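Only a single protein chain was left out; the remaining protein chains are all shown in position.
Let's look at subunit A:
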Amino acid sequence: MPILKEHLVLDDPERGVFRVHRSAFTSQEIFDLEREYIFGQCWLYLGHESEIPSPGDYVRRWIGGRPLFMVRDEDGQVRVFYNTCTHRGALVCRRDKGNAKVFQCFYHAWTFDTKGRLVGVPKEERFGPGFAKEELGLRSPRVGTYRGFVFVNFSTNPPPLEAYLAGAKEVLDLVADQAEEGMIVLEGSHRYAIRANWKLMVENSVDSYHLVPTHQTYFEFLDYLAQVRGTTQGKTGKKLERPERVVALGNGHVVLEAPAVGGRPVADYHPLLGGEEIRCEIEEVKARTLARLGEERGRRVTEMGRNFIYFPNLIIVDTRATNLRIVEPIAPGETMILQFQLVPKEEFGTLRFERRMHSYLSFFGPGGLATPDDVEAVESCQAGFAAGEVEYNDLSLGYAKEDSGVTELPMRVFWRQWYALIQGKPAPTSWEDPVAAR
């Protein structure tokens, strides 16, 4: 079974070198190990409670290779079920979202209520004495929620969600605390496939190094917008100088915090967002947020953008708008991305909301001015791997540097967790760059 397992990740503090073997992106065997040891063991992000506000509301989703659906039961509790009839296997939830009192399998009309109980079986009297309806309810994975984020776990004896989240709790708090009345997921999602390994998309989401070369046209757009808005302050030119702070949060979760380019609707005014009217709105929200959360936390929530990897399958890019991205591996070279927009509930109808919507669309998603180039980049990498001769990717940028300059540390944090788990080892105790022993 070992396919280079000892050499998949090279982590050399002496030389400040970090490399990942390209078979990690191409091998079916490694893909299968990931299914078992990562997606089969870790808490996986499934969805947000706000997607199912009322009893009977449901959404259907494939996560970690399994069909699931999340439903708010008649008493208001969020439940998640494996989407398979306990009779012969057919999917019982056959739409992406909706509202239902019961889920009836169309094959033989077995019927389940929103708590998953089997409540209807045609010709029930013809089953034998061993037939027990109460044993044939829909099955659930372990379910945990934190600040409205819903997670599932397929293993039999997982750690508590909060223990697994570790330092990631703080990032989810910072995201959730933007809102006074709660963050909600907007209706409408971006669903697209990429012909690339899922980890390339994860890497891309915390990669500051690629921003300027890959997204030059996006920065040119911001410059153009600055010109239209009659300001020079938005000018980014072809440089991007900003202090970055990377924090390993435990269990492979990692965040890169940096001031957002072009301001934040909550709540960091920048002329790119518009004139006096929106400046007033934003400054008011900022004052309220600082009063609500205190000066230090308030400033982190309002002024800092964050690119966050929740290990393994969620990315939150919370910069000029808040983007949730579920990464769902399909095959070594194929990944589905399901992307949402999270907004503060109270913002509807404001100018900030309008700016937030346009900030989101100008960068993110299949129709944005930046995401299509990310897709091109990761697909290009996947195609390049077929060359074979170059065995390793290099991720050494900023190794063990303690400054606030550009670094590939977020990716190294992710890979250190990944490498331990696919070998069936316990999670590391430290994810930072180790200091060379001298």
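To be clear about the criterion, contacts are C-beta pairs under 8 Å (C-beta built on N, C-alpha and C of every residue); 3 or more make two chains touch, one makes a residue touch a chain; residues count from 1.
In this section, contacts and distances are computed from a predicted model.
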Request  = Select, from "Small subunit of phenylpropionate dioxygenase", "Heme chaperone HemW", "Tryptophan synthase alpha chain" or "Elongation factor 4", the UniProt-recorded name of the complex's unshown chain.
outcome  = "Small subunit of phenylpropionate dioxygenase"
Key: Touch with the omitted chain, as defined above, among A:Val9, A:Ile63, A:Leu200 or A:Leu369   = A:Leu369
Ask   = Hey, which of A:Tyr164, A:Trp198 or A:Phe340 is the one touching the hidden chain?
value = A:Phe340
Note = Touching the hidden chain, out of A:Val78, A:Val92, A:Val285 or A:Ala377, is A:Ala377
Remark   = Out of A:Glu303, A:Glu354 or A:Glu432, the sole contact with the unshown chain comes from A:Glu354
Request  = From the listed residues A:Asp12, A:Glu36, A:Glu74 or A:Asp96, report the one that touches the chain absent from this view.
outcome  = A:Asp96
Interface with the unshown chain - residue positions in subunit A = 96-97, 186-195, 214, 216-218, 220-221, 224-225, 228, 340-341, 348, 354, 357-358, 360-362, 365-367, 369, 371-373, 375-377, 379-380, 383
